[in-house]
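Note that one protein chain of the assembly has been removed; the remaining protein chains are unaltered in position.
Letters A and B mark the chains as written, and numbering starts fresh at 1 in each.
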Amino acid sequence: MALKLKDLTKNKEWLTGGHRMCAGCGAPTAVRQILLAAPQDTNLVVCNPTGCMEVSTTIYPYTSWRASYIHSAFENAAATISGVETAYNALKKRGKLEDDFHFVAFGGDGGTYDIGFQSLSGALERGHRMLYVCYNNEAYMNTGIQRSGATPYGAWSTTSPFGSESIGKVQNRKDLTAIVAAHNIPYAAQASIHNWRDVARKAQKSFAVNGPSFINIMAPCHRGWRYPMEKTIELAKLSFETCIWPLYEVEEGQWKLTAKPREKKPVEEFLKTQGRFRHLFTPENKGQIQIIQDFVDREWETLLKRCGEA
Amino acid sequence: MTWDYSDMGKWSWKKHPRGAVIPKAGTAHDYKTGGWRSQRPILDKEKCINCFFCFIYCPDTAIIVKDEDMKGFDLKHCKGCGICAHECPKDAITMVDEIKAKQQDESASA
Partner (left out) sequence: MPRTVAAIGTDAVAEAMRQINPDVVPAYPITPQTAIVETFSQMVADGRVESLLINAESEHSAMSAAIGAAAAGTRVMTATSSQGLALMWEMLYIASGLRLPIILANVNRSLSAPINIHCDHSDSMGARDSGWIQLFSENGQEAYDNTLQAVRIAEHPDVKLPVMVLLDGFIISHSIDRVDFLEDDKVQKFVGSYTPEYPLLDAKNPVTWGAFDGLYGHYFEFKRAQQQGMLNAPAVIKKVGEEYGQMSGRPYGFFEEYHMEDAEFAVVALGSATGTIREAVDIARCADMKVGMIKLRMFRPFPAEELVKALSGVKAVGIFDRSDTFSGTLGGPVFVETRSAFYESPVKPLMSSYIYGLGGRDLSFDLIEKAFAELEETARTGKVKERINYLGLREGEVE
């Protein structure tokens, strides 16, 4: 299907300006790109766990949402929206509701990889018709840049600082998209805000699914990553070009790359743009970048095999 | 739905909606985040090709597009992050100092 940006400009904006996300934040762009691709004849219920998005878009009495919206706590966005979706089904069953709704949750990586993981897994297994989006900025940014299960090896954070005894985070991130795909849900994908067309297509597929769908979308945070704020899109693109953040989808069990970098850039190209990796470029940490490269290569090879491209 | 919350600071506990529900959608549109700006985007319409990259990358829904034409910026909400200028393939957007831009606005309207 042809997807034109000029067509998206005519679609409903579900998130208004006037929210209090930081200038240059990648997350609201992720939300806009996904919701601009929502069916135009539906209504939405949006859910956030506690996090940047929630505290910045619903500061009483100001809400940035033109959709119905609910937040209840941190670890339970998937459970909360599954309650809303079931309520919808209950009212439809009893003939008490005419309008159609779609259900979307936007959780950060902390609220998705870590504290909200059980709730997400349960909701996926139960098969609720909902799109769960992880806007991934690779740390707990709302509380001040603490490491999460999505924080990559070697990254500085306030709870994985570098020092004489540590190079920053000493563990690799987990592969949440693959873990979600292992729930055998109809649609799971990895996306990045630099590739709006890819995002919109994945969102359209997700909205069309009669069951759970999941998008893990790279949404850089300049406060946490330490780079100039205008470079948010550029950094997202670099994560893709270095194969640190590949773009793919798993549709009914079929793995497929949805975009492939023309040339695979060395991870150094990505790392050197950000203050959170600055300490890796000292002489004593010389070997660390290779460790990161090896990890990225291994994950990339595994992905190529899964996608039948190896 | 109309909901006048302009004097909310004085509201008694009896007046608020039950359970802190915000009973109206999109009220944040009333809130000005433009004051955060230290840099202001300026559009050179001659260079603009209506690719809408600025529109799709803007975190603040602050790019005004009407009838497939990029019209400019919603300065009430634009925080001046500069993503639009950085991503513009034709360098049609430049970031200028907000204070200077304001002074120019004032002298123009004076």
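Assume contacts are C-beta pairs under 8 Å (C-beta built on N, C-alpha and C of every residue); 3 or more make two chains touch, one makes a residue touch a chain.
Keep in mind it's a predicted model, so treat the numbers as computed, not measured.
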Of B:A25, B:I42, B:L75 or B:V96, the one touching the omitted chain in the full complex
B:A25
Among A:V31, A:A67 or A:C307, which one is in touch with the chain left out?
A:A67
Per the touch rule stated above, chain A touches the missing chain via residues 43, 45, 47, 54-55, 58-61, 63, 65-73, 75-76, 78-84, 86-91, 93-94, 97, 99, 101, 118-119, 121-123, 125-126
Note that chain B touches the absent chain at residues 1, 8-9, 11-14, 16-25
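By our rule, only the chains that are shown with their structure count from here on.
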Show me the residue ranges of chain A that touch chain B in the complex, using the header's touch definition.
5-6, 8-10, 13, 15-29, 32-33, 36, 57-68, 193, 196, 229-234
Please give the residue numbers of chain B that touch chain A in the complex, ascending.
3, 5, 8, 20, 22, 24-33, 36-37, 50-53, 55-62, 65, 68, 74, 76-83, 85-87, 95
